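Written out below as structure tokens is the structure these notes cover.
Only one protein chain is missing; all other protein chains are in place.
Chains: A, B and C, in written order; residue numbering restarts at 1 for each.
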Amino acid sequence: MASESHTNYTAIWAVLLALLFASVGAVYLPFSPALTTAFIFLVATVKAVMIAVYFMHLREETQLIRSLLWAPVVLFIIMTLALVPDIVVERLSDGSAPEVSAPAH
Amino acid sequence: MDVTHVSEGQANRETSYAKMAIWWFLASEVMTFGGFLAAYMLYRMQAAGSWSVLAAGLNPWIATANTVVLLTSSLTIVKAHQAMQHDDQARARKMLGLTVLLGVVFLGFKAVEYSIEISHGYTPVTHIFWSFYYALTGLHGLHVVAGIVVNAVLFVHAGKGKLTLARAEAAGLYWHFVDVVWVFLFPLLYLSY
Amino acid sequence: MEHAIHPEPTTFLRKHVFSVDHKVIGRQYLILGMVWALIGGLSAYLIRSQLAWPGKSIVGASLLFEGGVVLPEAYNALLTMHGTIMVFFVAMPILLGALGNFLVPLMIGARDMAFPRLNMASFWIITTASVILILSMFVPGGTAAAGWTAYPPLSARTAYTGVALGQALWILALALEFVSFLMGGVNILTTAITMRAPGMTMMRLPLMVWMQMSASVLFMLSVGPLIAGAILLLMDGLIGTNFFVPLAGGGGGDPLLWQHLFWFFGHPEVYVILLPGIGVLTEVLPTFSRKPIFSYKTILYATIVAGVLSFLVWAHHMFTSGMNPLMVMSFSITTILISVPFTLIIFALIGTLIGGSIKMTVPMLFAVGTIACFIVGGITGIFLGSAIVDTYMHDTYFVVAHFHYTLFPTVILGGLAGFYFWFPKMFGKTLNPVLGHLHFWLTAISFNILFLALFRVGLGGQVRRVWMSAPSLEPLQHLNVTATWAAIAMLLGQIPFLVNIVWTALAGTPAPGNPWNSNSLEWQTASPPPHENFAEIPTVHRGPYEYSAPGNDEDWMAQDAEPTSAAAG
Partner (left out) sequence: MLNWFPPEVSTFGQDVDSVFWLIFWIGLAWFIVAEGIIIFCLIKYRRGKGRKATYFDGNSWKQASWILIPGALVLCLDLAVDFAGGHAYHKVKGELPASDVKVRVQGEQFAWTFTYPGPDGLFDTADDKETPTLDVPIHRPVHIYLRSKDVIHSFFIPTVRIKQDALPGREIALWFEADIAGRYEIACAELCGPLHYNMRTFLNVHTAEEYAAWVSETWGDN
């Protein structure tokens, strides 16, 4: 069925760990929060793609299964971007919101 | 009833029932976690950085160790799948056992982390950040538990030499998915601004 | 190695109750859907009676409400249950569960679904969800009463509606229903892709199979955010978190987020219900026009385009909800554009009638009735798609009439077209056509009177989900009364249908394997099909719509008939 994959999984695993420590370390570097956040999520995306391609053998899959991964990711991005102008807005903070809220402060 | 009759549609996709089903399932799971992560990210953006002071209540070191554990478990389960390609049931069994063990270690770390946070007074109703923290890690944790159960069952099958490649591959795909979710959860919760 | 078919069950339990046979599961879904349809119909009767004669005692309601009077809290619970039952426990089980499960393996020439046990589990999960939904009506605090859309903060806090456990059980019932149809969707897709008979290429699939597959894909890609939202809403209700309830100090959650998560799922959901309805039409119309479906490719590509677009239109349910006006404009444009693929599909279905030799049997009557009514639904959608007109129309009875004109034809009229068409194949007996015709005219006429009256009431400014219409709308009250009498006539119109079923079950004449001389594979085996569907897996030589093919004396040619002359499609 799938070709005898001789890719060295341990090497990929090592790279993943390296990327992990890079992103954890990045938090302590004196860059602006925006830059650090961008770097961290870039690293996370690279790790996700590596796992998908190597560990989940995506390269050997049919186009249908690859599209199964792309469709939800694209829909997720569209939904999140479409919601930004509605949720990420300044809200009332002068106490006129509901009194009947949870005991949580 | 003629069992040997092999139709053109079935022959080239015979072993992919389990894989086809898992990928469809993972597509809907990506959307479910996507809905969660979208809600969390949007609220965090709306809070414009005010959550980072709350996130200080988290312990990134345990989480980093957890990420190492989960990445390693992804390695062991892909080795189990590799072993199954050579129909090496014994090695697959060893690797599956390691995966189950690492999964339990992950949950152990999580339990320790939860107890620390609750002892500091951070409960799901403390603040919406903590509500999201417990909701996200809780749901992910449940998926880890489900993965451990499946892998344990396959571990027993491998012990009796009855494990099939399709099932090992499907369990592997599911476990890698759970790992990918954590790969995104970790920076979102512990490292972001 | 062919997927070994499960052995034929022997005990009554394995044969009829805990069965893994897709045919038995299809029948079980059908019965579940029809029982819920009666309950949903009775709740509609109570709602309409309260609107026509506010505060009065309703005939037959005294066993539910003391004195037969529906109070406002009970009214809100009724409208919540009516919406939830009709969408999730009638439309989905009948169109996806019954028709999907029963037809897909037969139409592609397979012996059963790819995962028979998963298929059985999906039925028993939705049955558990049904039990939970019924239990949620009898818990302290009453039934969920925040509408089937359950907008927070109304649905998130007990203080606002007095409902405590009812809302949580309602969410749980929905979550289980989603799990059930996720399993069903995986099954249909895996089966249709990997288990087709030899020669059954993707372009020779009957369009019903394509519609079931696209409906499953739409459902699986859209349900995720709502599952996330449901879990958050559950935590808001039970634990008291603030995901959707804002805090006085400006923190806390945002109710708009729930609306987005709900409608991101909500709109693809209505296409999940619509597409199998169109799938019924693409099988019934060619069979009784003795003519191929008009432009198989256009319908297929229009369905795919409509499916993709359906993920980009959800916010037209929220034009007046405080959304950013720029977002409102972009969603208004995509919403109005989605009328184009559906125009193509509807005109292609009408094109199937042109040049045909049409026999108005009962299934054909229901199918043509479905198209005729759906056209009204589609056109009134344009009003609601235009943001400025929707500002006036939103949450009025115009919207209620619009979505009934789209959902009712596809689920009830389209579902009944499928029921009368495949009843001989499913149950091996022939229904009485006279009762069928009577059933159609009673249902169709009363449906049109009911909702045309509500269009007018909606234009007059009557707001939706109100226990009593506004005093300023007194001049339109006679329309409310007419609509209620039409609703009662429609419910009574179902009696010939029930009589027909009972009479056929007891004394119906056995049905032949291919009563309508139709081409697709399910008609090429016995009625009802044996346990393993086909004695021998058929080899397919042509598409499913080769009716009146030139050079062929018969006016039909089964998909698996040997190619005798040059007529091989």
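As a convention for this text, a residue touches a chain if its C-beta (ideal position, glycine included) is under 8 Å from a C-beta of that chain, and two chains touch if they have at least 3 such contacts.
Here the structure is a predicted model, which means the values were calculated and not measured.
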item	value
For the chain not depicted, the shown chains it touches	A, C
Contact residue for the chain not shown (choose from C:I5, C:L38, C:V270 or C:L337)	C:L337
Identified contact with the non-displayed chain, of C:P93, C:P246, C:P276 or C:G307	C:P246
Options C:L32, C:I125 or C:A348, residue touching the unrepresented chain	C:A348
From C:I239, C:A372 or C:A526, residue that would touch the chain that is not displayed	C:A372
Where the unshown chain meets chain C, residue by residue	71-73, 76, 145-147, 151, 153-154, 160-162, 245-247, 250, 252, 254-256, 289-298, 320-322, 325, 328-329, 332-333, 336-337, 339-341, 343-344, 346-348, 350-351, 353-360, 368, 371-372, 375-376, 379-380, 382-383, 386-389, 391-392, 394-396, 456, 459-461, 463-468, 470, 472, 545, 547-550, 555
Residues belonging to chain A that touch the chain removed from view	89, 91-92, 96-100
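Just so it is clear, only the chains that are shown with their structure count from here on.
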item	value
CA centroid of chain B to CA centroid of chain C, Å	34
Whole-Å gap separating chain A and chain B, where each centre is the average of the chain's CA atoms	14
Chain B: positions in contact with at least two other chains	20, 24, 27-28, 30-31, 34-35, 38, 42-43, 46, 125, 127
Where chain A touches two or more other chains at once, by residue number	71-72, 75, 79, 83, 87, 89, 91, 102-104
Partner chain C, residues of chain B touching it in the complex	1-10, 13-14, 16-17, 20-21, 24-25, 27-36, 38-39, 42-43, 46-47, 124-125, 127-128, 131-132, 135, 139
Contact set on chain A toward chain B in their complex	1-2, 4-5, 9-10, 12-13, 16-17, 20-21, 23-24, 26-27, 33-34, 36-37, 40-41, 43-44, 47-48, 51-52, 54-56, 61, 65, 68-69, 71-73, 75-76, 79-80, 83-84, 87-89, 91, 102-104
Residues of chain C defined as touching chain B within the complex	1-5, 114-115, 118, 182, 185-186, 189-190, 193-200, 220-229, 231-232, 235, 239-243, 251-254, 257, 261, 264, 532, 536-537
